[in-house]
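The complex appears here minus one protein chain, its other protein chains still in place.
What follows is subunit A.
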């Protein structure tokens, strides 16, 4: 299987960014961005979608950690070293 060249990569990233911009809007419900999600899944390979979803989850987790004063908010599971 050949790799995705620069053009394909750019298209995938742009559709991903549009989807994420929708999710970042204040007071948005997840199902309002479904159309963008569909376009995003079409533009990017399956594995990349999974990879970017995990990345998004991690970015949101980091946001929550940094914005909570005094450290970890309750309800967030953290593995102790």
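The rule is simple: a contact is a pair of C-beta atoms (placed from the backbone, for glycine too) under 8 Å apart; a residue touches a chain by one contact, two chains touch by 3 or more; residues count from 1.
Everything below uses one rule, namely that contacts and distances are computed from a predicted model.
*Asks:* Can you work out the missing subunit's protein name as recorded in UniProt? Choose among "WD repeat-containing protein 46", "Superoxide dismutase", "Protein preY, mitochondrial" or "Thioredoxin domain-containing protein".
*Replies:* "Thioredoxin domain-containing protein"
*Asks:* For subunit A, which residues lie in contact with the unshown chain of the complex?
*Replies:* Within subunit A, the residues touching the omitted chain are 1-6, 9, 12-13, 44-48, 50-52.
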